[in-house]
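Note sheet for the following structure.
Just one protein chain is left out here, and the rest sit where they should.
Here the chain labels run A, B and C in written order, and each chain numbers its own residues starting at 1.
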Amino acid sequence: MAREKVPGIVAIFSYLDDICKTVETIDKRRDFDGHEVYSHTSYHELIHLAEDKYGSSEVKWFTLVGALTGVCSGFAMCLWMDYDWPIVVGGKTAGIYSLPAYVVFGFELMILLGALATILGMFVMGRFPNPKDTVLDPRLSDDKFAVYLPGVSPDSEQAKLLKDLGAEEVYSTTGR
Amino acid sequence: MSKQEVDELAKLAEKPEVFAPSGSFEAPVRDVKPGEYYAYAEERLPGITEVEGSVEADLPVSPQEKLATQGFSLDRRDVLRLFGASAVASSAGCIQRPEEHIVSYIRKPRDQVPGVATHYASTCDGCASSCGIVVKTKGGRPVKIEGHDEHPVSQGALCGVGQAGLQALYHPERLKGPRVRVGERLDETTWDDVFERIAKTLGSKAKIGILTGAPSGHALEFYKEVLSNMGQGEDQLYTWEPNGLFTSIAKAHEFAFGELDLPRVELSSAQLVVGISSDFLDVGTAPVFHGKGFSRGHAYALGKRGRFVAFESNYTLTGAKADERHVINPGAEVLVTLLLVRSLMEEPGSRGSVAQRKQIADILELQKSVLDEAYAKVGIEKTVFDELAHSLLQMPSVILAGGSSVFDHNATQLQLAAIFANILIGSYGATLMFEDGWMPCPVVPGDLKRLLSNAEDLDALIVVDTNPIFSAPPSWEVRKVLERIPFVVSIQNFPNEMDDVAEFVLPNNHYLESWGDAQPVAGFWSMRQPVVRSTTNSRQAEDILLWVLAYMEKSLPYKDYRAYLRKRWQKIYDMSGTKVSYDHFLQAVTRRGFVGRLQTRTVAELSNVRDHFRGLPEPLTELSLISPLDSRLHDGRYAHLPVLQEAGDPITTITWDTWAGFNPHTMEARGIRQGQVVKVKSSVGEIEVTAFAVPGVHKNLVVVPRGNGHQDHRSTISYKNGVNPLPLFLRAEDRYSGQPVTSNQKIEVVVTEKRYRLAALQKTSDIGERSDIIKKHSLATLKRNFNKKRDLDHVPDLFPKLEEGEYKWGMSIDLDRCTGCGACMIACSVENNVPQVGREQILLGRTMHWIRLDRYFHGDLNNPKATFQPVMCQHCNHAPCEAVCPVYATTHDEEGMNAMTYNRCVGTRYCANACPYKVRRFNWWTHKWGEMGKRQMDRNPRAVNPDVTVRTRGVMEKCSLCVGRIRDAKHVAKAEGRKVKDRDVRTACQQTCPADAIEFGNVKDPTSRISSLRTHYRAYTMLNGDPDHHHYGLKTLPSVNYLAEVTLKEAPGKKETGSGH
Amino acid sequence: MVSIWQGSYREIVWGAFMSDAVDWDKSVSDVNNGVLAATGKPHPTFYVALGLSLVCLVIGIVAWALQITYGTGMAGLNSPVYWGVYITDFVFWVGIGHAGTLISAILFLFRAKWRNSINRSAEAMTVFAVITAGLFPLIHVGRVWLAAYWMVPLPNTNNLWVNFRSPLMWDVFAISTYLTVSLTFWYMGLVPDLASMRDRTRGYKRLIYGFLSFGWTGTLRQWHHYEAGYGFLAALATPLVLSVHSIVSWDFAMSVQPGWHTTIFPPYFVAGAILSGCAMVYTLVLPFRKMFNLEGFIRHEHLEALIKLTLLTSTIVAYAYGIEFFIAWYSGNPYEWIIFQKRAYGPYAFYFWVMTFCNCVFPLAFWSKKVRNNTTACFIICVLVNVGMWFERYNIIISSLVEDFIPGSWGHYEPSLTEIAITIGSFGWFFTWLLIFCRFFPFVSMSELKLIMPKPMRPKDKSLAA
Partner (left out) sequence: MVLRFCWIALTATCLLMSGSSYAWWMWTPGDHVDDSTQNMFDYGYHPKQPIDFSHELHAGKREIPCQYCHSAARRSISAGIPSMHTCMGCHQYVRTDKEPIQFLTQKYQEQDPIRWTKVNDLPDYVRFSHQAHLGAKDHEGKLLLGEDEDQVCIACHGPVKEMTTYAQWTPLQMGWCISCHNQKREPESPGAEPKNFAAVSCNTCHY
């Protein structure tokens, strides 16, 4: 994943409706290839646009696989460990597998692995943590939105368009 | 008799009666092959052959040699001990591999195989009844005392005191060596010094006396011989036994028949027993022998059951077992007995010769007016006596009167009256053996009185293992009198109050370290041999005397007491008529432990005892005190043994303490509350003691047991436990035997504001109408269902049955037999290294007993019926505890046992919660001597049974059905290529039970006793509902079953409350 | 009357889940400033509270050290009461730990917006409460040095596994899963906020926050998957939260003890857990929002919704108490019925009535709008509910164990000083962590709070020239 830093521009937005409109606009334009949109929180409006942009999130597949692995490994663990050394407790002879009790382990491991896989999916699909990533602008985690476009200068056509769409500021950056 | 009955008889039949009056008693010595020790392991392992004289080798040849070996040098026994304790861990807290060592034998004794137990036969010295014991030793250390199966007194059983013998042996507070008085101090000294100085002093004394306890066997003669060698008269020998029953019975028989002996009571052949303030099951004269006989003669078998009627004012363990119990005024025993005699005289068919009847009639006539009024005074109607008299004549029966709990100045008179009654029902020769196999009286009546009056003249007194300063009422001023004697030597097994007045305090050997013998029954001799060399620097009392004599240059011709016995036993050898040589005879007897041929004699018919009935006692109508001997601590001589302190009184379950037992109604009337401290005052003293309601005690009675109340620091165990009630007693004695009176003392009770918590093991005693815990059947029901069998192990079940192995261990406990004596608890504690925790922990509820002896009262508070139920792990086949352990620390094995793996346990205690029987015990601490409070005495590390893991803190434990014994038996069986047979394995509790209430064995073996008991109609399992009505309760399927108690009368309609899920 | 008892049951239920309209006087831009300013400079009472917590913690540590050194006998436990205050504490803290996940996961799925202001505090409470609860089995066991290892199915030299039939093993899995998942859930919510903190700090602090925020930059792609992942986590956590206390209740229900062996236990325990959790959240949030000057963000309307939720669960718990008695009587099982009679009238009746009044009677005051508006009254009642819930567990555990089947084995129980000290220590432990957390991390979920505030739309007067 070695990636060169590409200088580009950052356009800062303050308003949700502006950034939404911007996203809608630039998403269709080829000269905005490689742009990245930044937000300080997950407004529904933006998430809806993201769904159009990236498609439905693949995290669900991670969750599903994790959960299925969990439930299978839970049952398998119990069954195999009971098979490995059957010990008679409470009048249950060797060879009786207490499936109702194993449900607990299947369930718990399903949740556990499902949750961990979800996190993994989020990391993988969200492309983070990325050791080379840098913070473009500290305001982005406060109350601002931004669009980052690599390989262009603040004087470019694209910068101008962003300004028109409501960007309060457009400046060049060394890249992310 | 049907075939079934025959079968059952065959299975249930006990060993043949050794003392059966009809059969002759054969001396067993001819059956013993010379050259075999009494060691079962060796009998089963012919590969191990013994070598002659391995026991002899312990005792040195000459006194000089003996002295030499007392110094520190490693010899065989030490090596054995080191070997046994070879598992010495390296420094604690280190998780490195501990370095352990094996110490090799220099020359291996041929009766020792490392890891294999060696058994020695010996004789118990716990009380005067001299039970035969087998001592199991491992690596030279005694690890368990058990009743000798063939010994006719113990018959395989042993009481709690006998079981606790090991703790006395290993007690860390035994004197480590001889002491000499220097002013107030007792300084350590050497034996040489002791002998020299004692010899010198005694040489200058004109009059020397010896005071002993109840000496057994030849010891009495030995002391007399010692005295005469010192130039003293034989009357300078004094004995003192606080249990007055011996003296009163013997004295009465001396009056009546001219012989100072006790009759042997064959309770096994008595179908009807009448006890008049008798405590033959708790203390009596021979509790194990009587317990065995009583359970055989009384408990249910083959549709029959004996009857026991008790008249008593205190609520004794014996009375608790009675089918009918009448509460009488204190002091009314003589009247009750005479009223019974009167009814017997009136009853056609009563026995007795003309002269005897004449004399009895005269006495009754003389006291006619008193007796006429007596019915009202004792509060029992004449019809009761008439019915009893009628029944007594219908079947073999016996009347037993008196006990340690009632000892007033009419004790001998009471015994005389009982003799009349027994003559009239024809007990003598049938159930009371006075002409063949009588019991010799171990003490001389009135000796204490004689000592006190002669003490002025005594210049020196040697005291051997007795302690009248503590065990006689202080009003007798024993201490004062003994202090006046210029020179007192006290030879005691355990330091006691006698040391205060002694110039020399010498540690006596424990009986497991001593030679000795006993004659429990006339003509019948029991051998005592040392099983271990002295564990401290102590000597046997008899040897000390021999040494003193040697230093006085008045030696007896014996190098030690064993040589003396060897000489004395010549007579027994001659009597036995055996053809083997004397040496072989002695060896065989030592191995077997006993020898004998019942002696017979003819006694006078009945002397004139009319004079003894000139005056009759009045029943007391005011509040009065009785102080019975504690069945565990006796007069207090065993107060330093924690296992006995912790076992608790069977009736009150109070441990480590003294209490004042009141009738609950009396407490209510006087405004006394449970646990309130009361002042009990008499004209000579006053004590403060905690009140405790004991239902069934007469309203005019306060019961304060003896045993505790040691006020000195000699033992941290007995120090300041409870109080001694004896200071309350006026100096009074039995009119005829001269024994101090310890009952019927008039007292006042003053309530104080103080409170004190008594550490009772059981907090709730009432189970109301519940039948899921204790079941009872009437005799009629049992007869109706005689052929009905139960199948406790087959109930409707979703799961397949456990895989069938060869064995399935089960235990059956007969509630009809159980007398509640608690020997099982103590045996279990000793066998399984169960720690004693002390009063404070018991107050918190942290008792560690693997067997809980539950005691339930039913019915009227003034006269309740008691049922005892030993509850140990029930080894459920559907165990609620097993499934809940997260780490598999408790699991089921293929033989139906619930296995507890201590080293896997992490201590979640979930199993104990899940157990509906609450039989699991948790190690809240690591129980060690001297840690976490003084009272938590436990193991001298050497006193630990090496076959059972010692548990540390944080680990659950419980009854294992003595799985170690099962493994041992299996190893033996495996080596012989066979299966384990019935009775190969006996659990510690089963083995020691004097009532034979516990049976253990392989349920899958259809010929085993257990499988017949488990299918008996009386069999039931606790909390498992009522299978008759397809109701299975908790359905835990325990391997331990109970056999229902049997009532003579039809029980009133019972309500079924046992239910489950 | 009508004026006092305002609101119907339906209104309460509705109110508990649906947010009321809040009249915000703050904007999105104020969130980070407001929250983080307070985080760095807490009210002086913070340090008093921290000191007090540390003292309690030290007491608990000393008590536990003594107990490990000398043995479990330091506790007042005995035979037959093998479980006591430690298990009470365990169940209590697990119960407390339920509100967080409930509020953050279940209310998230219900789209109850008011949860956004308190979900961080509730989740933090959950995590620390579960950590506290997780200590108690270790404190409780006899050999803690082995328990921690043997309770986990790891390969070992004994070739021996663990017993999967044991409810305690279920517990091990349930609690550790719950801890992991709620920790994950909580941390996931923290990540954007940590990024905010990173962006506002420099030096080593920036280094630490940077590490903790996993390089979150807030791209739309990240938000997209984050939102999806958060939803799935909430969906996974919802059954988990219900299962955990069910499993804890099975610790009791799976043994044959009368009073424990009932099927009502799982729902009953879950309801109780949520009740105690909500009350605890209220008890915590009220002083904390003052301490960290967050009254502008955690609004009264939010707290009122919490109170409504408390009232709702209180009525469920009351119903469970009633039905438990009814079943005990109706089942005809004498052991069961006797235990219940003893609970109400036996030697431990005091605890029963404390529990009944605190959990069922006092919360009834929440029906009144006046009480709901009075934060002091609400606070007192919530503290009482916490006390009541502790005694509920105490009552269940002790009364069943003290006197069960066989009268010969009956006993008694009093907590020892060690147990009390460790209980105090557990509060110290919990509050120490919570206070430290509040000092260094945002006590309000900033990114989520922004969502329920007025959206930063371009004002009409500044409209873009098209």
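Operating definition for what follows: a residue touches a chain if its C-beta (ideal position, glycine included) is under 8 Å from a C-beta of that chain, and two chains touch if they have at least 3 such contacts.
In this text, all values refer to a predicted model and were calculated from it rather than measured experimentally.
Colleague: Quick check: which displayed chains does the absent chain contact?
Modeller: It touches the following shown chains in the full complex: A, B, C.
Colleague: Which listed residue, B:Asn708, B:Thr949 or B:Asn1024, touches the chain dropped from view?
Modeller: Final answer for the missing-chain contact: B:Thr949.
Colleague: Just one of B:Lys358, B:Lys974 or B:Lys1049 touches the chain that is missing; which is it?
Modeller: Per the contact definition at the top, the residue touching the missing chain is B:Lys974.
Colleague: Would you indicate which residue among B:Glu100, B:Glu188 or B:Asp797 is in contact with the undisplayed chain?
Modeller: B:Glu100
Colleague: Tell me which of C:Asn33, C:Asn156 or C:Thr263 is the one touching the absent chain.
Modeller: Residue touching the absent chain, from the options given: C:Asn156.
Colleague: Suppose we count only contacts with the excluded chain; which residues of chain B make the list?
Modeller: Output for chain B: 45, 47-48, 73-75, 79, 82, 86-87, 89-90, 92-95, 97-108, 113-116, 888, 891-895, 897, 899-904, 947-952, 960, 963-964, 967, 970-971, 974-979.
Colleague: Touching the missing chain, which residues of chain A?
Modeller: The list for chain A reads 85, 88, 129-133.
Colleague: By the contact criterion defined above, which parts of chain C meet the unshown chain? Give residue numbers in ascending order.
Modeller: For chain C, the residues touching the absent chain are 143, 145-146, 149, 154-160, 206-207, 210-211, 215.
The working rule: only the chains that are shown with their structure count from here on.
Colleague: Could you tell me which pair, A-B or B-C, is linked by more C-beta pairs in contact?
Modeller: Comparing B-C with A-B, the pair joined by more C-beta contacts is B-C.
Colleague: What whole-number Å value describes the gap between the mean CA coordinates of chain A and chain C?
Modeller: The answer is 29 Å.
Colleague: From the C-alpha centre of chain B to that of chain C, how far is it in Å?
Modeller: 59
Colleague: Using mean C-alpha positions as chain centres, tell me how far chain A is from chain B in Å, no decimals.
Modeller: 80
Colleague: At least two other chains touched by the same residue of chain B: list those residues.
Modeller: 880, 883, 885, 888
Colleague: Check each residue of chain C and list the ones that touch at least two other chains.
Modeller: In chain C, 160-163, 165 touch at least two other chains.
Colleague: Help me check something: in the complex, which residues belonging to chain A touch chain C?
Modeller: 14-18, 23, 36-43, 46-47, 49-51, 53-54, 56-60, 63, 67, 77-78, 81-82, 84-85, 87, 89-90, 92, 98, 101-102, 104-105, 107-109, 111-112, 114-116, 118-119, 121-123, 125-131, 133, 135-136, 138-143, 164-166, 176
Colleague: Which of the residues in chain B come into contact with chain A in the complex?
Modeller: 797, 799-803, 876-880, 882-883, 885, 888, 890-894, 1037
Colleague: In the complex of these two chains, what residues of chain C are touching chain A?
Modeller: Touching chain A from chain C are residues 28-29, 31-32, 153, 159-165, 170, 173-174, 177, 180-181, 184-185, 188, 192, 195-196, 198-200, 214-229, 232-233, 236-237, 239-240, 243, 247, 447-448, 450-451, 455-458, 464.
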